[in-house]
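One protein chain is absent from this view; the other protein chains keep their places.
Chain naming follows the written order as A and B, and within any one chain the residues start at number 1.
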Amino acid sequence: MNQNIKFIQGNEACAEGAIYAGLDFFAGYPITPSTEIAEHLAARLPQKAGKFIQMEDEIASMCAIIGASLTGHKVLTATSGPGFSLMQEALGYAVMAEIPCVIVNVQRGGPSTGIPTHVSQGDVNQARWGTHGDHAIVTLTASNHQDVFATTVEAFNIAETYRTPVILLFDEVVGHMREKLVIPEPGEIATVERLRTSVAEGVDYHPYLPREDGRLPMSDFGHVHRYNVTGLYHDMWGFPSDNPDVVHGLIRHLVDKIENNVNEIALYKELYLDDADYILISYGSSARSARHVIETLRPRGERIGLLELQTLWPFPADIVREKCRNAKYIVVVEMNMGQIRQAVQMAVDDPDRVFLANRIDGVFITPRDIRKLLRVIVGKGV
Amino acid sequence: MAVKDYIRERFFPHIWCAGCGHGIVLNSMIRSIETLGMSKNEIVMVSGIGCSSRICGYVDFHTLHTIHGRALAFATGVKMSKPELNVIVPMGDGDALSIGGNHFIHAARRNIDITAIIMNNRIYGMTGGQYSPLSGAGTLATTAPYHNIDPDFDVVKMAMAAGATFVARTTTYHAKETTDMIRQAILHEGFSVVEVMSQCPTYFGRKNRLGSAVDMMKQMKSITAPIGSKAARENPEIIERGIFCQEEKPEYCSEYDKVIERATQGQGV
Partner (left out) sequence: MERCRLVLSGSGGQGVITAAILLAEAAVLYEDLTAVQTQAYGAAARGGATRSDVIIADSEINFPKVLQPNVLICLTQEAYNKFSSIIRPGGLLITDTRFVKTQRKVDAIQYELPMYATVMEKIGKPIVFNICMLGVLVRKTALVKPESIMSALKARIPSGFLEMNEKALNIGMELVDTGSR
């Protein structure tokens, strides 16, 4: 038996992806349906001299990983809805102080305690706008274990490249389901390591002065460059400032470094889009049902295709517009009240062509649910 | 090294009001670090939000000025990921014990090798004089215009009950004592807590008619006495100063090293 082939839960696939990416430090707090990530890493991390800590709550977990990132480590926390709500303030701190870190939210039904053991995709907009103030954020998702693994590695890569928190927005179905995962050989998926400053000891190091390419080389806490890190607006030294030029310059930098790279950050998969009259747009576990519908209808001659989004934020609006240009109808398949549907409507030329096939009752959306809506739109035997 | 070498002069003047006790704590802290002869590169100072937390900006260490109440959680991540660093966390009474109370308890429980300095001025100064968990019943604050009904609690007792292995109390009047206690707290292996009673003449003093900063410092001298001293024994109103607890117990990062040892030897998984 090939030791690299696993039959495991999506949560474990995520944990393995993080280890592949070079995870050194995890802090978390138990919450359904994400707990298996913590359990898996509690066992796995110390085997490679990494650190695992169960903090007193999710706020502390988010704070602890930021602290550990500053000493030069790759860090992760994992949670679900209520815990993700608690993390929002510190998440904003990581945006402001430009701390590479990865946060997993295995979504369950909300608001509040909601429906903890059932599936939902209701946190899409929370991932985008959960923390206060203008900001940009990166959010990735996946529908199967191989992709959960790969997007987890990519989340770490993006976090290091752009010095930003990256949210992995999985859901209960993908998190708990068991299926095959083939762990890639080392090097098979590229990993981005921390960019450290080459400034020598005794020479002024400006922790918050971007290079020409927009990147900010870091210096680990404990090394020769001592600087200040703060959640206040700050100058190139990291020292608090309320100078309007400094404030404007920093917020523009924080937003532009993500939004100007939307196409580089955009991950997606497509199926039969070339001649598709009907396009399903989906993501996460919902995309599995969408794919099922397409694999059933294509052999019957229906010109239907799938755009599966893996990057939700920054929303790849240009790509969605381009892919949907010739479609008669676009159906967004998701388990919420239309959070990505809204983004799609804003992206495409004709928002009236965009429909929503959803489910918001804690039950996993079925191919039958999607076909029911297709029948309403198309009015024939699809 | 001269004391000045530990300061980021570029970032002065500081934001504290005239007469504030926090500058004395800063001074004592730097003097204690100076006597220990530590390299600035091995010190990380982590703070939250409030007047006291701004101390971070003024010292030439690795400094992490974070969010309200959570400094110890950030510090736990710093310390655990790189245990060779010395982590010092200056906090205000509201920062440490109200919004951050839970983190305080659990950092103490783990006995992680972090030095917590609680600058207790019994008020929220930065937001303009609201009552804190240590203001105490009967005091006045902008949010207690009819006198405060919230009882306070004893930081020393709570820290000890939660598992801190070094717990001390002093005041800004006793600057040399403060220097010595912070020095011992930093040397201590485990979670150490130093409560420094500090004056806020601008808000707590004015609201409660306690006079000038000097008056407030004199008062701290008169209401405190060394642990077990004659004055403390005779007057139950006296607040004791000194080291209440100093014991050796397993430290969190060292214990985690044993977890790594067990995991790499394939035990228990």
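Please note the rule applied: a contact is a pair of C-beta atoms (placed from the backbone, for glycine too) under 8 Å apart; a residue touches a chain by one contact, two chains touch by 3 or more.
Only a predicted model underlies this, so the values are computations on that prediction, with no experimental measurement involved.
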item	value
Left-out chain, listing which of the shown chains it touches	A
Residue of A:Lys51, A:His176 or A:Arg359 touching the missing chain in the full complex	A:His176
Residue of A:Pro30, A:Pro116, A:Pro184 or A:Gly249 in touch with the missing chain, whole complex considered	A:Pro116
From A:Arg128, A:Arg288 or A:Arg359, residue that would touch the chain that is not displayed	A:Arg288
Touching residues (missing chain, whole complex) on subunit A	1, 5, 7, 32-33, 116-118, 172-173, 176-180, 285, 288-289, 291-292, 295, 364, 366-368
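What we mean here is this: only the chains that are shown with their structure count from here on.
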item	value
Touching residues on subunit A, where the partner in the complex is subunit B	24-25, 27, 43, 46-47, 49, 51, 53, 55-57, 59-61, 63-73, 75, 89-90, 93, 220-224, 226-232, 237, 239-240
Of subunit B, residues touching subunit A in the complex	8, 10-11, 40-42, 44, 46, 56-57, 60-67, 70, 73-82, 84-85, 102-103, 105-106, 256, 259-260, 262-264, 269
